[in-house]
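Starting off with a structure, shown below.
In this view, the complex is presented without one of its protein chains, the others remaining in place.
Presenting chain A:
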Amino acid sequence: MELKDKLVSSFLAFEEEFGGENDDLHNIRNQAIQDFERIGFPAKKEEAWKYTSLNSVLKHDYSFFPKKDDSLEYRDIKDYLIDNIDTYDLVFVDGVYSSHLSQTTHDKIDVCLMSSALCKAPYKAVVDNYFNKIAPKTGLNALNTAFTREGAYIHIQKNKMADKPIQIINLSTGKESAMLLQPRNLIVVDENSHVQIIERHQSLTDRPVLTNSVTEIFAAKRAIVDYYKIQNDSTSASLIDNTFIEQQSESFCSVHTFSLGGKLTRNNLNFYQKGEHIDSTLKGVTLIEGKQHVDHNTLVHHIEPNCESHQDYKGIFDGNSTGVFNGSVVVEKEAQKTNAYQSNNNVLLTDKATINSKPQLEIFADDVKCSHGCTIGQLDEDALFYLRSRGIPKREAQGLMMYAFANNVLESVKIPELKKRINKLIAEKLGVEVGFSL
């Protein structure tokens, strides 16, 4: 049976088992499965999927009824956590929350589970207000909504500051022959509040894993949200990340995406600016090899005046790897004095690697500053010669230069320990030694 049919026909059984009592949710899910049945998975003929084909990842016989697995110990997962600073941790194993690996809180802020938020009374108002409100009606979002069961629920109440970063870790054990995971996260950050979140998907075996994740983020007035995505998965794991952010006036939101490994990675990242003096930042480093594929599909929707957006994506492609950058900026007629910057710079290390980079600017206001630039190139020969003339061998010189190229995206990472980790990950991938200072 095709994956789509299998999913649709399993829906009722899934609802029975995990659906809960909430009638509103039943309705949302029912609607969603109908939407999915109608729309289906994206096809290559769609403009937004022209360069990313899901065929190779949809062909597996995925299991999508999560089973609880308590066998993982902290030491098995330690490498995938930032473990030497204090954090809240939400750890999911094969889609099921793992309490003994997690650290949640309800003390002034809520860092807990989607499954309980969806069915418990104290969260009803927030869920009714925000759940499934900004995710556009795509086949993938509908699919996730229909099967919504678990994920992170984070609510930072007014004037609160999350006192430590929050890590959302999705692990897959490979106990099933192939696994489809659909985490669903809801993050609501009220007025004047502040939160830092790190998200990671990690497969622990070579079995195929497909993750179709949906995250909705709401940043109220003057809220600050910094979100970091670490995508460094095994080459049998694929990820479709759908993240949607709605911002109110004077809020700051940034998303950094580090795409360092995985079979196929697609990032759908949309920002909707619903007020004035908003700042949205989207940054990414892609560093892949072999047959890996990374696709960044971004949208910043400038709706009100006096807002800014900054997009800076860097890519380094080795081997036969392929990349896509599809960055849209829409500036509505009312959104005067918008500053929108976008840049996408790529280095291709072989003549087999490819990148399709396509900025799309739709500007309906007249008093705006918008810039976009895209480069695709090799490493600068003069700089390489300079390093080699100091005795640094060619490969190492190339590594140093790539490191330098990618590294400036890290400057805006606000969690020093995370910055160090990513720095190290990138340096290791490039075979350079760094971190020596006076």
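The criterion applied here is as follows: contacts are C-beta pairs under 8 Å (C-beta built on N, C-alpha and C of every residue); 3 or more make two chains touch, one makes a residue touch a chain; residues count from 1.
By our rule, contacts and distances are computed from a predicted model.
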Next item on the list: Just go with whichever of "Dipeptide transport system permease protein", "Phenylalanine--tRNA ligase alpha subunit", "Acetolactate synthase small subunit" or "Fe-S cluster assembly ATP-binding protein" UniProt uses as the name of the absent chain.
Entry: "Fe-S cluster assembly ATP-binding protein"
Next item on the list: May I ask which residue of A:Glu15, A:Asp279, A:Glu332 or A:Glu396 touches the chain that does not appear here?
Entry: A:Glu396
Notebook entry, point to check: Any idea which of A:Ile28, A:Ala365, A:Ala383 or A:Leu425 touches the chain not displayed?
Noted result: A:Ala383
Checklist line | Sole residue of A:Asn84, A:Ser99, A:Thr350 or A:Asn408 that reaches the chain not shown, by the stated touch rule | finding: A:Asn408
Notebook entry, point to check: Of the residues in chain A, which ones touch the absent chain?
Noted result: 380-383, 385-394, 396-397, 400-401, 403-408, 432-438
